[in-house]
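Excluded from the complex is one protein chain; the other protein chains are retained at their positions.
Going in written order, the chains are labelled A, B, C and D, and every chain counts its residues from 1.
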Amino acid sequence: MFALKKIGIADTTFARADMGSYCEKTLFAEANATQREISIERYTVPGIKDLPVACKRLFNEGGCDIVIALGMVGAKPIDKQCGHEASLGMQAVQVLCGKHILEVFVHEDEGKGNDELLAKVMANRAKGHAQNALWLLFEPETMRKRAGTARRQGFADEAFFGLE
Amino acid sequence: MFALKKIGIADTTFARADMGSYCEKTLFAEANATQREISIERYTVPGIKDLPVACKRLFNEGGCDIVIALGMVGAKPIDKQCGHEASLGMQAVQVLCGKHILEVFVHEDEGKGNDELLAKVMANRAKGHAQNALWLLFEPETMRKRAGTARRQGFADEAFFGLE
Amino acid sequence: MFALKKIGIADTTFARADMGSYCEKTLFAEANATQREISIERYTVPGIKDLPVACKRLFNEGGCDIVIALGMVGAKPIDKQCGHEASLGMQAVQVLCGKHILEVFVHEDEGKGNDELLAKVMANRAKGHAQNALWLLFEPETMRKRAGTARRQGFADEAFFGLE
Amino acid sequence: MFALKKIGIADTTFARADMGSYCEKTLFAEANATQREISIERYTVPGIKDLPVACKRLFNEGGCDIVIALGMVGAKPIDKQCGHEASLGMQAVQVLCGKHILEVFVHEDEGKGNDELLAKVMANRAKGHAQNALWLLFEPETMRKRAGTARRQGFADEAFFGLE
Partner (left out) sequence: MFALKKIGIADTTFARADMGSYCEKTLFAEANATQREISIERYTVPGIKDLPVACKRLFNEGGCDIVIALGMVGAKPIDKQCGHEASLGMQAVQVLCGKHILEVFVHEDEGKGNDELLAKVMANRAKGHAQNALWLLFEPETMRKRAGTARRQGFADEAFFGLE
């Protein structure tokens, strides 16, 4: 009755929290609650610039239907440049493979020097996009209903405008 | 007598207005007024960086002839970087598929802190590019007549220079 | 005796002058004066980011041997970013198709707020690159003789250094 | 009993230290200590922008399973731009070949004008990523255990957050 979907989780040894595990827990909990059948494959690499090819392999060799790529972008200019390069690499993989990579990047300076806040954003954003992955795979109509409603992952949603 | 054309609309849950619905209404109204036959497929994703692969799927799996990709780019530097990455991804999709993606991005700071203005730009730009999509599909000669005439979407047109 | 060459002209409704028509006139006048046989196909799109896929179609569906892509880049930072994205898209098309796209972009701020100067640069650059297109197609030896001689399009040529 | 893996080392004549040799020594020492069988192929190019195609050749012609690309990025803005372009080229190679390139770039200004420090970072980062290459090839489970534990190459590791 349920179609099995395979979800890839790519993450790094560079990040300051194991975001992949938050992601994994939410995926299993939500899939269980909604009776969706999923399997998960994890792939850990050194840093964010190693993520795009890991995603490619999760699609081509791992047979994943979607990949969640988690990383922490450091606060130095060179870190931000690396984040940009990683994002472009992941655009290329998505375009070539025709499948979604949900990029879950947390910038170290989103924590504003407060480690507790940073840890919270990392956990929440990983969980938020785990939910998005399930909707994209199993409930596109839920995504459609949320179109243009100012949804955020990691911080609170914002205000949105009704139709004229 | 009329060739049926399929138009994809890709949009996000991040945007602060349902631009896709403005687009859809204009498409149906204009197509009806000019007796063009169209069908529309919508595809909603979390954020603008998820749009390029959605467009690719609308072309390859959805059989769309053109896609309108709508998104709101936030005001922070990282949002602008995401907009740039999304745009490059959509360039790649267009080049690979050989079909147009009309990118309808509104930058949150175009509203200059005035939410009413922002909402208006979002509605108007979506409508303006819906019209462009129809001209590209059905009336290339109308596009040709407007060449070099300083047309804008979302704000008023500008002044243009006649030929020497 | 003469090989017919097909030249594509891609332009926009955004530009503040019909640069494509300057280009077209120069192409026909010069081709006539040098007894070259050419045909021209025009393709008008909304803005510069729509040019790359138009060029791709002019090559693949239109059978063009070269394309001249004309556009005006606005003065705001976002306009400059769009110009950059369009240029990268056109690099991709050229690399994939193995044919030249002469990018004829005029930046609105090249006019320094003087509309007369801006209109002149737009006309002159379009004409200058129309000439370059013909040399690339029919007289590579003329290009070779001009190597390293500081040629400009739209403004006066600059000084160049002789060989040691 | 052991699968032979081939590791490519691409480096430059521009760099101010022979990082490739540090890399090579660590690879042989670690492979020996853990009884892994490896072979190494080196490929030296002028500068960092020549690395991407060298990596492509190490994969396609050299049959490498992974490549370590080592380079020093100069301190001038144009050097940083070259580093960015090289990184994007290496993203493209990885995505096309489906194999990892560990990018071991040291920025000259990481030395803060202190040549001794710079030399040390170059040596340590080369060694650190040689270890990562072996883990990626032979022990993905070791990478997995280190996920989200703030590992650094060239400088000390940072603090990381436990799971909630």
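Everything that follows uses one rule, which is that a residue touches a chain if its C-beta (ideal position, glycine included) is under 8 Å from a C-beta of that chain, and two chains touch if they have at least 3 such contacts.
Fair warning: this is a prediction, and the values are worked out from it, not measured in the lab.
Q: Touching the left-out chain: which of C:39, C:91 or C:124?
A: From the options C:39, C:91 or C:124, the contact with the absent chain belongs to C:91.
Q: Given the full complex, what residues of subunit C touch the hidden partner chain?
A: So the residues of subunit C touching the unseen chain are 80, 84, 87-88, 91-92, 94-95, 98-103, 107, 129, 132, 136, 140, 143-144, 146-153, 158-161, 163-164.
Q: List every residue of subunit D that touches the chain not included in the displayed model.
A: Counting only subunit D, the missing chain is touched by 11-22, 42-46, 49-50, 52-54, 56-57, 60-61, 78, 81-82, 85-86, 88-89, 92-93, 96, 115, 118-119, 122-123.
Here is the rule we go by: only the chains that are shown with their structure count from here on.
Q: Give me the set of chains touching subunit B intersected with the set touching subunit C.
A: Per touch definition, common to subunit B and subunit C: zero chains.
Q: Suppose chain centres are the mean of their C-alpha atoms. Which chain sits farthest from subunit A?
A: The most distant chain relative to subunit A turns out to be C.
Q: At the place where copies subunit A and subunit D touch, is the share of residue numbers found on both sides over half (same) or under half (different)?
A: different
Q: Please compute the C-alpha centroid of subunit B, do the same for subunit D, then give the distance between them in whole Å.
A: Roughly 42 Å separates the two chain centres.
Q: Averaging over Cα atoms per chain, report the distance between subunit A and subunit D in Å.
A: Computed value for the inter-centroid distance: 26 Å.
Q: Of all residues in subunit A, which are in touch with two or more distinct other chains?
A: 88, 92
Q: Considering only which chains touch which, label the overall pattern as line, ring, star, complete or other.
A: line
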